[in-house]
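Here the complex is missing a single protein chain, while all its other protein chains stay put.
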Amino acid sequence: MGWVAIEALSVSYGDTRVLDDVSLRIPRGSLVAVLGPSGCGKTTLLRAVAGLLPVASGTITVGGRLVTGPGVQRAPEKRGMGWVPQDASLFPHLSVGENIGFGLPRTKQNDDLYCEPGETSGGVGGLLAGLTRRGRVARAPVRVSAPSSHLAAAPISPDRSRQTSRAARITELATLVGLTELVDRAPSQLSGGQAQRVSLARALAPRPDLMLLDEPFAALDPLLRSALRTEVAALLRGQHNTSLLVTHDQEEALSLADFVAVMRGGEILQFGTPADVYERPVDPWVAGFVGDTVELDGHWRDGRVECALGSLAADWMGVQSRSERSSGGPMGERGAASAPADGTSVRVLLRPEWLTLGARGSAQPTTDAVVTAIAYAGHDALVSFALADAEKTAVRARIAAPDLPRVGDRVTLGICQNALAYPLE
Amino acid sequence: MRIPFPVAALLAGASVLALAGCTQAAEPSAPAETSDNAFTLYSGRDEALIQPLIDQFEEQSGISVEVRYGNTAELGALLLEEGEATPAQVFLAQDAGALGALSNADLFATLPAATTDKVPAGFTSTDDTWVGVTGRARVITYDSEAMGAADVPSSVDAFTDPAWAGKFGIAPANASFQAFVTAYRVLNGEEAADKWVAAVAANDPVIFDNNRAILAAVNDGVIEAGLINHYYWFAQAAETGEANMRAQLSYPEAGDAGSIVNVTGAGLLAGAASDADALEFIDYLVGTDAQQYFVDETYEYPLIGGIDAPAGLPELDSLVNPDLDLADLDTLADTQALLGKHGLI
Partner (left out) sequence: MTELLIPPLETDAPPRTPGRYRFGAPPWLLVLAALCAATAAIPLVYLVVRTTEAGLTELLDTLMRQRVLQLTVNTVLLAAAVTLSCLVLGTVCAWILTRIRLPFQRTLLLVSALPLAVPSYLAAYGWLVWFPHLNGFWASWFVMTMVCTPYVTLPVAAALRGASADLESVARTLGRGPLRAFAAATWPQIRPAAIAGALLVCLYSLSDFGLVSMLRFQTLTWGINAAYGASFDRNQAALLALVLVVLALVVVAGERHSRRQVSSVPGRSTMPARAPGRTWPVYVTVLLAAPLAGVVVPVVGLLTRLLEAETLRAIDVPRLVEAIGATLGLALAAAVIAVLVALPIAALAARYRGRLVAVIEAVGFLGHALPGIVVGLSLVFFALAAVPMFYQTSLVLVFAYVVLFMPRAIGSVRSGIAAVPTSLGDVSRMLGLSPFQAWWRVTARLALPGIAIGALLVAISAMKELPATLLLRPTGISTLATELWSRTALFEFGAAAPYAAALVLVAMVPAVLLSGIRGTAREN
């Protein structure tokens, strides 16, 4: 557990602390998304991991190798990490192919590093070698150690072989990102999506131990964005890459990542699987940031909350100590904090899609409501209701399109999950 | 194009070294006890007119002269800056002011009396730190299309007349003008000099940077008259033809402060006190050959006896010679204070 371990990392710009005691563990081969609003420090975290900026304190290890620590600040080029920036940042003076090959050494000695059994033969073998290869433990030279088969497969001069291996790797990556036809193009001739693919291929080419992606899809238009990010996630998984992705887009984080770290104000508030973060957010802010919420006031009574929707079965999401929630590892079943005394005022939180029309399938008491507004979104709609209580409390539910009521309809609302109860701030 | 960084750095470095290598390093200016058949000359006199004389000297003496040309003021400043470290052995100047400044800074060696005695007092230094080489008469140049020779003032005092307002040019920052003002002070007294400078300054003089520019302005009809040295007229006449000269020269009447002689001269740098080659050159400059050369080629007054002034010029004796070192720094400072007081410099 913890191929990449970030421990108690702090970064300051002058007097401002941008990262405060951040810890994060990234399991090998997984894709971790750091999710947070603008200015929360997530890009700073990424740059600190990359070694592009100095840290105030803390350690970063990759595969057991200390890259940042007391007295240690490995240069970015010696960390063995891949970097995909937001704007692709292709070298405008180099062709697409040259961009992909930029990180591949040219000198013979170094080039042997990348000259692996089967790779020089190119084609399917090379592709397979690339696809099955896991992140390298260290950037130690990988000797051409399968002499007989390799030599038999590639009886070419060393010089030629060097050229071939480099060219083959470029072709391989271009194929991987589906841009084989474009290797001779100039970056200025590419579309935004193509440029981002090249940027990805360029970062992958030297086989990094850790891929760092800084909002790589943010600059693309929405349609292209969702298509490309699915593709990229599949590609990274296919390469068994360990990746750290920074994003402010909760849908992107939830849909792509194996684990999501939610950041705010330089701290990691929650780290867990997407489902964990979405369904059991540690506090109302995280809940609101990763998705829509229905929030109500209520009182705790014996494992239930009493609120405008009635007396609902609820889970107590009481305060965990800071050390507990930022210990770094993904939290599975979080130890339930002891429930509060009966009668304690709590904040009740539901997801709009937990509310259903009609009593069917409801695990909770039902309540009557009037439809006040409908925000139609094709496949579903967000429907606003006024409850029948004295305050005409407003709630919203996500209703699948075929079942949509009309404004003014009287309906019965059911609830299909346990509500979440948070202490009042 | 791909040049590895180290290679490029190497190239740049190599080009610097090559540059350093292909230029001759300055020779250390160790005082030569004896002749080494070479010396370095800083010449404030123009190359075209002095180089033939130097060639002639080299041929006769077998001594090779390395010459650095520049204008007198700049070379003077350069020598002051170099101080004892100067590579030069001899300084040949267009005006006595520069020589005086260097003498005052103790940068000149004392010349042997045998050399300085050839030039009469008043045309050379008072302490033998430099020797006068040629004389240049202070003249009034006038626009011959604006006035006849008879209408040209015979005294510099005329330029205080409002009739001349805005029509005459002076170069108050120029050493030759300042020598003339010094002479005015000596000849007419401080009070009169103060009055003259004040009146001229108030009479809207056209201020120039140098004599050459004044002559050009008169020749182009920009101003009607100006105070310069005669030498410049002959230099320009040689270029454009005497017949084409619109500017003409008029010599102030004998005894007027405007008719003084400015001297050019040469000095031996302190470090070269015993340099026989350098001394030989200075001797040569005040010898018959060189003096005749100046008369023939540059229309300057010779300063030694037995050689006639250029044809058409008034006799040297008829010009004012206040019998004092016009380059003397103390008097120069007073003159500059006077000019400064009236806002001319």
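As written, the chains take the letters A and B, and residue 1 is the first residue of each chain.
We adopt the following convention: a residue touches a chain if its C-beta (ideal position, glycine included) is under 8 Å from a C-beta of that chain, and two chains touch if they have at least 3 such contacts.
Bear in mind the structure is a predicted one, so any value in this text is a computation, not a measurement.
Remark: the omitted chain is touched by one listed residue; of B:Q89, B:T124, B:S144 or B:Q236 this is B:Q236. Between the chain not shown and the residues B:P87, B:G287 or B:P314, the one that touches is B:P87.
Considering B:V156, B:A213, B:L249 or B:L338, the position touching the chain not shown turns out to be B:A213 (whole complex). When you scan B:S35, B:Q56 or B:N71 for touch with the missing chain, the hit is B:N71. Listed residues A:W3, A:W83 or A:W354: the one in touch with the omitted chain is A:W83.
Interface residues of subunit A facing the missing partner chain: 13, 18, 37-39, 42-44, 47, 50-54, 75-79, 81-83, 85-87, 89, 91-93, 102-103, 105, 199, 202-203, 206, 212, 215, 218-219, 246, 248-251, 288, 291-292, 375, 377, 379-380, 382, 396. Subunit B residues in contact with the hidden partner, per the touch definition given at the top, are 2, 4-5, 8, 12, 15-16, 19-20, 22-26, 40, 46-49, 66-71, 73-74, 76-78, 80-83, 85, 87, 97-98, 101, 173-175, 178, 206-209, 212-213, 216-217, 220-222, 235-236, 238-241, 244, 332, 336, 340, 343, 345.
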